[in-house]
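Input: one structure, supplied below.
Apart from one protein chain that is not included, each protein chain of the complex appears where it belongs.
Right, chain A next:
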């Protein structure tokens, strides 16, 4: 009864609130990635009708999976006003560790665990040095980028290891309908990350640490422990990414994977997450990752030379960063 009487008069202002929101540039800035994705889909679909075919959607989602997972890890670090430049190298190290273990006959499960452990170790080192050593995130993870790819080269002797495994093949090719297993894993990671960021004390403390570290510690939050935790999250997710990468490529390569690093940061920026920390969503970077994947896929479908892809990614990212200036 009271609910009904309360709800009825609210409908009017609600409508007006939506109209006002649509006119507010801040609203568009917050949802830049989604708007960009919709525009891209419309443009590519009208240029080439196979863009939205079931097969292409399926392959785009699978192609986006690793980037989504890395972008989620990167989001946690950037939310604390840090940046993890070593995220792709940690993934490379994880992949190489996987390859060596698999080649040595460890079996799939132990090899996966070793991959995650190797990547997580990079995160632990990053976190400890940033938090306890009080060295800037940028420098520490820049060092870790080089160190982890160096370790990967040493461990593998610079040679790729072919990994032929029926389960991994199923992982990278199978799925539920249009949704491939790897995409479903990425979606699960994103949902879990959203819950952690917005529905746990830890998530609130991550945002507080990034937004106002002095206030956070004045209220008794250990910002050092939060810093370590986000780098460990980033490392663990890089390890998960390394398993999907090996499954996708069918080999463990000591390749640099630089584009994964740049695209993970780009997806986070596209998602409207502040590089100064304190403001973050998970859905934003996920949409950012989908947008970047759709951009590359669409250009390929249209037969645009591969050389134009980095250029277009760069333009889109800078445009998105420009839009975020208007965030409320």
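Quick note on the criterion: a residue touches a chain if its C-beta (ideal position, glycine included) is under 8 Å from a C-beta of that chain, and two chains touch if they have at least 3 such contacts; residues count from 1.
We adopt the following convention: contacts and distances are computed from a predicted model.
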Which choice in "Ferrous iron transport protein B", "Cytochrome c550", "Fe-S cluster assembly protein SufD" or "Sugar ABC transporter ATP-binding protein" gives the name that UniProt lists for the one chain left out? "Sugar ABC transporter ATP-binding protein"
Check each of A:36, A:99 or A:211 against the chain that is not shown and name the one that touches it. A:211
For the full complex, which residue in A:19, A:219 or A:302 touches the chain that was left out? A:219
Hidden partner chain, residues of chain A it touches: 195, 198-201, 204-205, 207-208, 211-212, 214-216, 218-221, 274, 278-279, 328
